[in-house]
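Note that this complex is displayed minus one protein chain, with the remaining chains in position.
Here is subunit A:
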Amino acid sequence: MTGLMKPGALHVGVALLLLAANFLLPEYHHGAMARVLTLAVFAMGYNVMFGYAGLLSLGHALFFAAGLYGMGLPMQHLGLAAEPAFLLGIFSGALVAAVVGALALRTAGVAFMIVTLMFAQAGYLTILYFLEYTRGDEGFVIAREARTVFGLDLAAPEVRYLAAWLLFTVAMFVVLALVRSPAGRVLVAIRENEERARMLGYDVARYKLGAIVVSGALCGAAGAAYGLLFGYVGATFASVQYSILPLLWVLLGGAGTVLGPLLGATFMFYLIDLSSGITDAYMLIAGAALVALTLFAPAGLLGELRRRACPWLP
């Protein structure tokens, strides 16, 4: 019974804590946390693929950007309303992930990493190439009037935080349900020993592709939400840096833990936020963190915690 009680209580507790934070946080951190929660969804999407299915991708900026532009372009050029545009963003993320996944899964290991990196790079360059529609690096702003969902103004700080919280909570329980489901267990089995999983009769390729599509949908949702909540769509979000950041967040928080991505994203966001006040070279922190993590704590914060104290942590 505790096997079900503890994780359930923990995650409901985290969700309630973050809800309470809406009323307690000072203004600056209120805005920052709305951003972190949205980015944490991005990281959770990355974690489904990397942490559970064991597929290390270097091209997740592509899925985030697919959501961002899948939502932003129709709103900007076709005057689509926010609600269908958001769904379109999720769909774009899943679709792009399905296409990239189907091709990239023919490779493994280092080749898989390079293929995903190359696809993301091609996607980034494509956004720059269609300058007329995407405005390239400069990006475009989504008008405040358009950013309303069911009559609620997403640009208002309260609504924005609660929307980000809702997205995060839904994503968290989706991931929790997924990793505790039989399919999630199969993914872990594939990560741990692909040959054995195949020998036991599981269709390894289908499970992996499924994980990639779920990951793409979550990242697409994060991208679409980011664009809607903060009103800006730009090519920076498709650059290599945004493929590396989710990897960093997940590694820091703990790959293969449901709450690791949130912890990693929060920690890293504030670390970079604080250091960017001191120097322009704020990515130095990210680099140093990556090297230190691979050297000293490959399991991440929650991974270490699980290993040492809480083996029940999902």
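As a convention for this text, a residue touches a chain if its C-beta (ideal position, glycine included) is under 8 Å from a C-beta of that chain, and two chains touch if they have at least 3 such contacts; residues count from 1.
By our rule, contacts and distances are computed from a predicted model.
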Checklist outcome for this item: Not-shown chain resolves in UniProt (candidates "Amino acid/amide ABC transporter membrane protein 1, HAAT family", "NADH-ubiquinone oxidoreductase (Complex I) subunit 5", "Alpha-D-ribose 1-methylphosphonate 5-phosphate C-P lyase" or "4Fe-4S ferredoxin-type domain-containing protein") to "Amino acid/amide ABC transporter membrane protein 1, HAAT family"
Checklist outcome for this item: Among the options A:Met49, A:Ala222, A:Leu251 or A:Met268, the absent chain makes contact with A:Leu251
Item to check | Contact with the hidden chain (one of A:Leu17, A:Ala81 or A:Leu103) | outcome: A:Leu103
Next on the checklist: For a quick check of understanding: of A:Val188, A:Ala205 or A:Leu290, which residue touches the chain that isn't displayed?
Outcome noted: A:Leu290
Checklist outcome for this item: From A:Met5, A:Ala81, A:Ala111 or A:Leu200, the answer for touching the chain not displayed is A:Ala111
Next on the checklist: Touching residues of subunit A against the unshown chain: what are they?
Outcome noted: 56, 58, 103-104, 106-111, 113-115, 118-119, 121-122, 125-126, 128-129, 244, 247, 251, 279-284, 286-295, 298
